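Of the protein chains in this complex, one is absent; all others appear in place.
Right, chain A next:
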């Protein structure tokens, strides 16, 4: 969405009083908050890069392969962020409606266990499918999605219709689903998972390769250009004020540049030597001098996260349901008096959360190639933190999907950056906790001033 910020009409008289920066922001209609987040992310990335370079005693501008800003590290970061980013999208809606969901980590654990059990034991032993059957991963995922929907519907029903506070219901869920995850196999780890299912976890096989990555990048850029153009046509149709052409062009160039840059990064990370050699042997390719370069390209879980982000953005901005979620968050009584079925909307939001927990569970378990009953432990806190850092107000009524996803990326950057720097895990927790509080404090200051 590009037209949610500022008011472009009628105050052209005041435009002359604005400074250069303000005029720029006004013309491009960029959300300053979003700009701040991107700035913070860049500061963290550059900071971690410089520190990791100095620790190794190398020049930061050499981009040594063991430092932070390398294709390998950023690629891994993108995969690690996926699961939390996907759940953060749902958490935005939950929090916007003045609710909370503390159970997502546990639900993720239970659903992961059930999907693992389904593909390794249930579908093979009880249904009688062969181990390599291509339907196994589909059926396992369908079972998981149904369970996620059911968990969400159940919690949503208790919250909306039985009027038990969401905090309590999902606190109960946190304990119940985690306990249930243990019961699925009495705590035994389920592995290895179905080969196709594993693709959702990323890795050399679970990436789409260089060519397709470029295709995805180009399609995305075309979509951006079309979106800008279409927005302009719509505004013209109703004679609303337009952005200056240079602002439209700048937005298009920067967005497309970021997309193509990300694709280039993903395509700069080669498969590990061992895997390349095995692949070459299997396909009768002779490995040239200096090794064969096969790029990862964009990882499948990242594509899934982007798809979820797009769908959720569409739902929040362009559908009646999304509009109602925000209206209820702003004033539940007004929404009810306007004839909105607030209970049903509440229940639906929790159902969406359940489905997203399933997708996250699929990614996390596929990445580990196993389902364990501790899968997703403490994820609820990362997800809530991502949403809140991304500008979702706990008082309800405001928040964006893209903000929450950036929030997830920011949290994950800190965490994996500290792992890279060899920071002890207790100190990691301390830093993450402190950053959360500071980020929300800064946001409070920002909201007061704007």
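A few points about this structure:
The rule is simple: a residue touches a chain if its C-beta (ideal position, glycine included) is under 8 Å from a C-beta of that chain, and two chains touch if they have at least 3 such contacts; residues count from 1.
Methods note: contacts and distances are computed from a predicted model.
This complex has a chain not shown, and the name its UniProt record holds, of "Anti-sigma factor antagonist", "Phosphate-binding protein", "ABC transporter related protein" or "Aspartyl/glutamyl-tRNA(Asn/Gln) amidotransferase subunit B", is "ABC transporter related protein".
Which of A:125, A:237 or A:449 touches the hidden chain is settled by the complete complex: it is A:237. Here the missing chain is touched by one residue of A:188, A:211, A:331 or A:444, and it is A:331.
Considering the complete assembly, chain A touches the hidden chain via residues 3, 6-11, 234-235, 237-238, 240, 314, 317-320, 322-323, 326-331, 333-341, 397-398.
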